[in-house]
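One structure follows; several queries about it will come next.
After this line comes chain A, so read on.
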Amino acid sequence: GTLDDVKARGVVNCGVNTGLVGFAAPDANGNWSGFDVALCKAVAAAVLGDPAKVKYVPTTGQTRFTALASGEVDLLVRNTTRTFSRETDLKMDFPAINYYDGQGFMVRKDSGVTSAKELNGASVCIQTGTTTELNLADYFKSNGMTYQPIAIDSNAEGEQQFLAGACDAYTTDASGLAATRAAFPSPQDYIILPEIISKEPLGPAVRHGDNNWGDIVGWTFYALVAGEEYGVTAANVDELAKGTENPEINRLLGHEGNLGAMMGVPNDWAVKAIKAGGNYGEIFEANIGEKTPIGLARGLNAQWTQGGLMYAPPFR
Partner candidate 1 sequence: MIGKTSPSAPYVRKLMLDPLPPPAKASGVSLWLREKLFSSWGNAFLTVIGIGLIWLLVSHFAPWFLHGVWNADSLAACRKTIATTWGEGASGACWAVIRARWNQFIFGFYPAEIYWRPVLTFVLFLLALAPVLFSQLPRRLLWGSLVYPLVAIWLLWGGSVWPVAMIGVGFVIGAVLWRVLVAKNAILAALAAVVVPVLFWLFLTGPIDDLLGKVLPVSIQSVPSRQFGGFLLAIVLGAGGIVMSLPLGIVLALGRRSDMFLVKMFSIGFIEFVRGVPLIALLFVASLLLNYFLPPGTNFDIILRVMILVTLFSAAYIAEVIRGGLAALPRGQYEAADALGLDYWKAQRLIVLPQALKISIPGIVSSFIAMFKDTTLVTFVGLFEPLKSIPDTIRADFAWKGIYWEFFVFVGAIFFIINFGMSRYSMYLERKLKRDNR
Partner candidate 2 sequence: MPETATKLQVSDEVAVQLVDVNKWYGQFHVLRDINLTVQRGERIVIAGPSGSGKSTMIRCINRLEEHQQGKIIVDGTELTSDLKNIDKVRSEVGMVFQHFNLFPHLTILENCTLAPIWVRKIPKKEAEETAMYFLEKVKIPDQAHKYPGMLSGGQQQRVAIARSLCMRPRIMLFDEPTSALDPEMIKEVLDTMIQLAEEGMTMLCVTHEMGFAQAVANRVIFMADGQIVEQNNPHDFFHNPQSDRTKQFLSQILGH
């Protein structure tokens, strides 16, 4: 299985975006960071004990699935939407959803458009090879509108075209829109339209059939979510790992029971995972939260206790 391969190799191959600020992007020295990257690190920490033992494989919208299917990457964390056909026909599994998103539109403020319903006849920049282009076709069709698709290959190109005015609207997942807008010279000149035209549950993907590896990826993510729920942070995780009153935390952090061994990873897997970049909330705030230039609100991605959808199944 993949787990053995990873252990033998000593490094996790993680497929990421070629460059989407906040989610996955290399800096001048080639160090990757971002919301998706943090999950890669957490998995590496959980399995190998070291968040640095990740090899990032930048994939384009077109090459990502093959990279996964062919074994070039062990997991794909590249704002990929979980869909029916991707799980069945393309033979992948989405063990968890790390970001609940939806497709939106961004337009220039001075265009006077305030609703997606006013976009009839507009040129729309759209990244090829994504679910967004299918959603877009469906949306305009069901609203009896026409549009002119302007195909782009990467987010960077989309930004360029949109900034230059080559398209009236730029469509992608709302999170991506926010990230993109944040990076504009004058973000206040652009607005993201209120319509969200699709459900875009984004999550890490693994190959179909390797359930053990899927469990590891899924539960590592849930460990991060649970960490937030129970107040386990990067700062206090070592302290808490020595034992607490809360048996759930004890089981999570390996103080009690041997959940790790059941999956074939060290018992302190969750400790390492949370220490790598903090719990889900910390990761969110550090990479895409409201204090970052991207400035995304938690919204659907808040804990279930806060009215969001992030809900970690029980660790027992």
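Operating definition for what follows: a residue touches a chain if its C-beta (ideal position, glycine included) is under 8 Å from a C-beta of that chain, and two chains touch if they have at least 3 such contacts; residues count from 1.
On the choice of candidates, all candidates are chains of the complex that A comes from, given by their letters.
Computed from a predicted structure; not experimentally measured.
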Check your understanding: Number, please: which of 1 or 2 touches chain A in the complex?
Key -> 1
Point to revise | Complex interface listing, chain A residues touching candidate 1 | key: 18-21, 25-30, 55-60, 63, 66-67, 70-72, 153-157, 159-160, 163, 182-185, 293
